[in-house]
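Pasting a structure here, questions to come.
Apart from one protein chain that is not included, each protein chain of the complex appears where it belongs.
Chain lettering (A, B and C) follows the sequence in which the chains are written, and residue indices restart at 1 in each chain.
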Amino acid sequence: MSFRATSREITGVMMFDLVGRITLGEGSAMLRDLVREALRGGHNKILMNLSGIDYIDSTGLGELVSAYRLIKSQGGELKLLKLNKKVTDLLQVTKLYTIFDIHNEEAQAIASF
Amino acid sequence: MSFRATSREITGVMMFDLVGRITLGEGSAMLRDLVREALRGGHNKILMNLSGIDYIDSTGLGELVSAYRLIKSQGGELKLLKLNKKVTDLLQVTKLYTIFDIHNEEAQAIASF
Amino acid sequence: MSSKPQRIEIVLETLLESITLAEEVGVRVAAAAGFDEDDQYKIGLAVHEAVMNAFQYGNEQQREKKICVIFELHHEKLVIHVTDQGTGFRLDDVPDPREDENMLVDSGRGVLLMKAFMDEFDVQVGHRGGAEVVMTKHCRTQNT
Partner (left out) sequence: MSSKPQRIEIVLETLLESITLAEEVGVRVAAAAGFDEDDQYKIGLAVHEAVMNAFQYGNEQQREKKICVIFELHHEKLVIHVTDQGTGFRLDDVPDPREDENMLVDSGRGVLLMKAFMDEFDVQVGHRGGAEVVMTKHCRTQNT
């Protein structure tokens, strides 16, 4: 369980590989810090690889929305990569898939920025 | 979880390979039936392979003692094969290792009857 | 399973850890009731959301206040009650986060998830005045 994140820069895009749970107690606050840190470092093209995320609660969904707004407000973009079935379901139920740009291929996602 | 048993006869010894939990709800009653069945079928040299057993409660320990007595009363013998650390601990704490003949090698266990 | 529902009651303090604990018991109870893995996850998430709201809004993170979770395992359904010691809320007052104007708001998706993942969902007034969330999931297949 719990949450783990690693970051790497690929041709100007900051990519986060996220693993575990994004919930009130676990990944949610860390994710917020991660995004702020990236913005502070001048990165505003952010791609979150969610393939390792198997659980998001409403707080985690709220955190994704908050990150989306914050990044956009700084002239950047947040995109999502590789959602599994559970996460896809969550974005469908909440209609959040309508606001996020979602990709299945890393190269394609990077190129889309 | 739960309990599974398979039996095979090897040179006059009835061997039970037991897997799972021997507890009040799970393996205990099945184990009793198994032993009675074997005795009814004329088998009174019984070897229980416990290598797949990872949990025994006090009811399960009682069941082993009960099987031991029943088999003995019918002129037979009950021996145990391959205890893992947890089961060894349980037999030590209860001193039951003093009544059971316990083996680590199948061939040796079979030969000892 | 007999016709009288099996009843499991958990009383938790208002602590962050209580959310996951209740969720895990929920998954465990759902598994015992014969729900498949997908439904176990959905039931667990619904419990997680209900207890999280009790923690945040109902009991306002005041540790001494209690969160009570009751699982009633009927023959053909699982009914879950989550009660807190807050002042309650009305379902009608909760905005729909899927409306355009709410889409970019951080909060407001807990009730939606509970409604989506359970078959029935309602909020009542608990006998001590707090919110009592009552949610039901029907068993798809009958089993023992």
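Note that a residue touches a chain if its C-beta (ideal position, glycine included) is under 8 Å from a C-beta of that chain, and two chains touch if they have at least 3 such contacts.
Computed from a predicted model, the values in this text were never measured in an experiment.
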Partners of the unshown chain among those that are drawn = B, C
Among C:32, C:79, C:103 or C:125, the residue in touch with the chain that has been omitted | C:32
Tell me, which residues in chain C touch the chain that this view leaves out?
-> 4, 6-13, 15, 17-18, 21, 24-25, 28-29, 32, 63
Residues from chain B at the interface with the omitted partner, ascending = 23-25, 55, 57-59, 61-63, 65-66, 68-69, 86, 90, 93-96, 98-99
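In the analysis below, only the chains that are shown with their structure count from here on.
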Would you kindly tell me how far, in whole Å, the mean C-alpha position of chain C lies from that of chain A?
-> 27
When you check chain A against every other chain, which residues touch at least two of them?
-> none
Spell out, as numbers or ranges, the residues of chain C touching 2 or more other chains.
-> none
